[in-house]
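For reference, the structure discussed in these notes is given below.
Missing here is one protein chain; the remaining ones are kept as they sit in the complex.
Letters are used for the chains, namely A, B, C and D, taken in the order the chains are written, and counting of residues starts over at 1 for each.
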Amino acid sequence: MAAISTGVYFRTYQRELALRHTKAQYVRLALVVVAAIAAPYLLDPYQLSILNTVLIAVVGAVGLNILVGFTGQISLGQGGFLAVGAFTSGLLTMRADLPAPLSIACAVVVTAAAGALFGLPALRLKGLYLAIATLASQEIIVFIARRWSFLREESGAPLSIERLKVGGYEITREYFEFQWYWILLGCAVVAVLAARNLFRTGLGRSFMAVRDQDIAAAAIGVNVTRTKVVAFAVSSGFVGLAGALTAHYSETVTWESFTFEISILYLAMIIVGGLGSVAGAVYGAFFITLLPVFLNEFIGGLGEDVPWLVSRLPAIENAVFGLVIIAFLLIEPRGLDRIWQRMKDYVRFWPFRY
Amino acid sequence: MNQFLNLTIYGLSEGAILALAALGFVLIYKSTSVINFAQGEFLLIGGYTVYAAFVVFKLPLVLAVVVGLVFAVVMGLLIERFVLRPLVGESAISVIMVTIGLAAFLRAVVQMIFGTRPVSQPALLPRTPVEVLGTTIPLNRILVIAIAGVVLTAFTLFFRRSRHGIAMRAVADDQQAALTMGISVRKIFAMAWALAAVSALVAGVLLGDITSVSGNLVSFGLLVFPVVILGGLDSVPGTIVGGLVIGLTAQYVSGYWDPGLAQIVPYLVLIAILMVRPYGIFGETRIERV
Amino acid sequence: MPEGEPLLEVSDVSLRFGGIRALSDISFTVRQGDVHSVIGPNGAGKSSLLNCISGLYRPQEGRITLHTAGPDGSRREHQLVRARPHQIARLGVARSFQNIELFGHLTVLENLMLGRHIHMKHRLLPALVWFGPARKQEIAHREFVEEVVDLLQLQAYRHSPVGALAYGIQKRVELGRALCIEPGLLLIDEPMAGMNAEEKEDMARYVLDVNELRGVTVMLIEHDMGVVMDISDRVSVLDFGKLIGDGTPDEVRRNEDVVAAYLGADA
Amino acid sequence: MAIPEGKIVALLGSNGAGKSTMLKAVSGLLPSERGEISDGSIMFDGKDITRMDAAERVRTGLSLCMEGRHVFEHLSVHENLVAGAYSRGGASTEDFDRVYTYFPKLGDMRARVAGYLSGGEQQMLAIGRALMARPKLLMLDEPSLGLAPLLVQEIFGYIRALNEETGLTVLVVEQNARRALEVAHHGYILEQGRIVLEGTAAELNENPDVKEFYLGLGDEGRKNYRQVKHYKRRKRWL
Partner (left out) sequence: PGGGGDDAADEDGPIKVGIIADLTGATGDVGTPYAAGEEAYVKWLNENGGIDGREIDATVTDYAYDVPTAERVYKEYVNDGVVAVMGWGTGDSEALKSRVSADELPFMSASYAEPLTDPEEAPYNFVVAPTYSDQARVGLNWIAEDGKSSEVALFHNDSPFGLAPVADAQEWAADLDLNVEPYAMPAGSTNYTGLLSQAKKQGAKYIMIQNVSSPAALVAKDIKAQGLDMQIVCLNWCADELFIDTAGAEAAEGHVLVQPFAPVSAEQPGHDEVNAYLEENGSSLEEEGLHFAQGWYTMHAMAEGIRAAVEEGDLSGAGIKEALETMGAIDTGGVVGAGEIEFSADSHRGSTGTGIYQVEGGEMAPVELGATP
């Protein structure tokens, strides 16, 4: 292990550009792979269902981070774009009888287009002004989803979607979560890899250039206008995928699942995870999805015998949720990703701290 | 005509309260560049503190309002000291997130103490119907406009006339440079948060009185965004114009057109205005010089 | 293009900000292969002039013409006044900024690779896949970037985020980023501000190397007269937005207007 | 290191040597960058100010003009000056006039927004703003950065004049060593966070290393930049 602490050398650029360099990195990767494979066999269906929601959130959070973290365009419209993806895929499957994978692919494209369209204000607006314009797109999309009866069943009930079929392979009731797990894991892995790849290339770098200094970016030949629109589209594509997966996984689509709170939760994921880091989006998706579940588990069990307390537990849970987020950012404003880096550094240089 | 007048007065009274709520938001943004997502919760807390002092502890109204103001100042200071100050110098978006956490926390605390039912509070302002140019309007709506007007004017004058106004803007531009001028960044921050809490308290109490003191008070918080963006994020007069524009359009749309649409009309107005003026009506253009 | 041919022609350019006249009726020519300096008192309009050339400001009047050689050696003319900044960069006009405008969160390498932006293809799908064209392209351009790293002696900083680097190093990275564009015309705005004599020597050396070895035409704004007079082939002098002198360093040094407005007695 | 009252002291050193950090330590800005003074103390006017906060230090008479201008971009020139006098509770017209006579250019631009000034104009504003606090000790971090030669000359003239007329103590960090040593009484040289050399201005002017690395003078007088053919001959006192 001595070699690690003295530094890492590369003989070819190719090696240097690889995602992983050290033995430790490969070991960690192997552990993650083992855990991912073992999980569905170890967890009960409920736990697995939570993991499944986390995986969907991973896709969405990675997408949002492309826009907010990497391109520096704050978006409060995540919920709206999830809705676009979900409704598109749902409608294509149920009304146009497209096979699910195809309608999911279409949803990605349609959401990307919607993202580019609603991203147009970004060409004129900056910072918070843009953020609030995206909030406007959120409200408008949800309003349409709420008012347009075409997006509901005839009875007025939310659109329901048939159980997922891919070719001859069909999800069964008994193994519902288990089968979905593999599908969602696949999607999440692809999303994560694609995002990481993107930021190893010139295209991804131009996003970051626009974030850090858009005038200088223009002066070195980056078409800022185009880059912003592309960033909105790419990011929304990921979000559309997440939306479409939500639709098929929960087998029903209603605007009530895509409110402003969802936008905020996703924003929380990438901030708590770490802005401008693909891994951060993943950590954040886990953290923000699991936090209420754990709080419910732990706090929900407290104070059974104190009636005053019992009736207030849900509020206490919410309060703790808020506190944890605050505490987190006070301890490390740059998020979980940063904490993880610091832990690694600490171990690497141990016992020579500093 | 009757109807128009009626809608106008309702719109104005609501716009005035919105302006107050937005004012606090702008003060914080102006001096600390923090987007306060907990502004709606400040209203909520304002409404409930005065309720608690007035109804639960049975203090005379004037005293209850004073208690509320003191409480607001203290809350503002505490939040600044323990939540925001450690984050000075961190990226704006981390700070935004903290205020989101703060919002969840404050809302939950109010629920913990007061539950989820609206509480009943006797009318603070008289609701007597009055006849104005042939339409009947409750007196409290008119009083709300007057009170909000007085408070807004006071705030505007304070920032126009005093060097603190310039100090606040200086801090927002460059904290380090402000320090080298002997401007205590902490004190400015503390002042901004305390004043924001105070203006939110006034807004919360007025709103609670014309509607009811309940968890719904926070929903006003979201509307603050179109208001401040419309007026310009860093402009005190902007909040007034923004508040009135949003208040009135929402009212007219719901009166003459589709009430459901009134919910998104503020956003449509907002986008339309931003396309013409990307920094709102009175907002400062961000300086980008190389 | 042959040495000495006009590369950039600025004719009758005027720029106003509201009531402020930043530039009035400026005309001069930059020739291929020269180091052409622009000097003048503070607020004279030097940076504004560079901003006009690189498309960041749009002058109300006048023309700025850039000549380039086409693939077959033919001359082409480009009007820069209506062009957008990124289009101008694509014509081979690169620049650095007075107040250092690097991509602060990115590493030195990433900043330099961004300098290669206009030479790369940016297609989404290959980027998402990485293996294949995207990777090949990255490696190819990385080789060019390494040359610049060597030239500017940035080896030690490759993976450091530039925001945290010392001022002088940042200036060098900024120059490097501009070089990565493989410019025909390099615009540099006060590259030596805030450096001590030794560091200025280095910087002067880099500029001369770029100019002599790579044949890059350089337009330089600088307040250190020692540097300007030593390394320039031509000097233009601005004052209050007007051109008050234009010629070889020696001619300019002898120009009385220039001495009075700018140089002062002892320079 | 010590700065005697009523004198001008120059602090020299290459990029990244820690000069600015030093000034920030003295004016109490380090906490705002998440830094801290790990050892040692700072005395001013007979008082220990090591633990004092930045704003208070300004009130006791320490004023820093930061490197890189740091004007308040969205304030007008005039408002910038008003902010400069904040610690004194307000400024008299006399103060404004003084700044405007030193920098007539600023006088013409009173109402303009500082963010749109040229680099040099901002630099003037920053210096003028620091003067508004009427400090006892004025610290200037690279005041000549980006200023035209004529103006540099003038600024150092003012510094000298201020020092002589009002007894203002000045600590100036400069890259333009020649100018700095012309006006300074005393100089320090900082490398990699350490003081490696100190002396009176005259002594430093004669030191061969200072001559070569800071004044750009070779053995046979001033070198021509065109003649320099090698990069870095690494130094030096470490």
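One rule holds in what follows: a residue touches a chain if its C-beta (ideal position, glycine included) is under 8 Å from a C-beta of that chain, and two chains touch if they have at least 3 such contacts.
For clarity, every value in this text was computed on a predicted model and none was experimentally measured.
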| item | value |
| --- | --- |
| Chains on display which the left-out chain touches in the complete complex | A, B |
| Touching residue (missing chain; options A:191, A:242, A:315 or A:336) | A:315 |
| Omitted-chain contact residue, chosen from B:23, B:87 or B:108 | B:108 |
| Hidden partner chain, touching residue among A:120, A:293, A:309 or A:339 | A:293 |
| Residue of A:109, A:157, A:190 or A:347 in touch with the missing chain, whole complex considered | A:157 |
| Touching residues (missing chain, whole complex) on chain A | 40-41, 43-50, 53, 146, 155-158, 160, 172-178, 250-252, 254, 256-257, 259, 261-262, 292-293, 296, 300, 311, 314-315, 317-318 |
| Chain B residues touching the omitted chain (full complex) | 3, 6-7, 10, 14, 17, 108, 111, 115-118, 120, 123, 127, 129, 135-138, 141, 207, 210-212, 214-216, 219-220, 222, 250-256, 258-260, 262-263 |
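The rule is simple: only the chains that are shown with their structure count from here on.
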| item | value |
| --- | --- |
| Whole-Å separation of chain centres (CA-atom averages), chain A against chain C | 41 |
| Chain C-chain D separation of Cα centroids, rounded to whole Å | 29 |
| Whole-Å gap between the CA centroids of chain A and chain D | 49 |
| Residue numbers of chain C (touch at least two other chains) | 47, 56, 97-99, 101 |
| Of all residues in chain A, the ones touching two or more other chains | 215-216, 219 |
| Residues of chain B that touch chain A when the two form their complex | 35, 37, 83, 86-87, 90-91, 93-94, 96-98, 100-109, 111-112, 222, 225-226, 229, 233, 260-261, 263-264, 267-268, 270-271, 274-275, 278-280, 283, 286, 288, 290 |
| Complex contacts: residues of chain B adjacent to chain D | 88-89, 163, 166-167, 169-170, 172-187, 284, 287, 289 |
| Contact set on chain C toward chain A in their complex | 54-56, 84-86, 89-90, 94-95, 97, 101-106, 110, 113-118, 120, 122-124, 126-130, 134-135, 137-139, 141-143, 177-178, 181 |
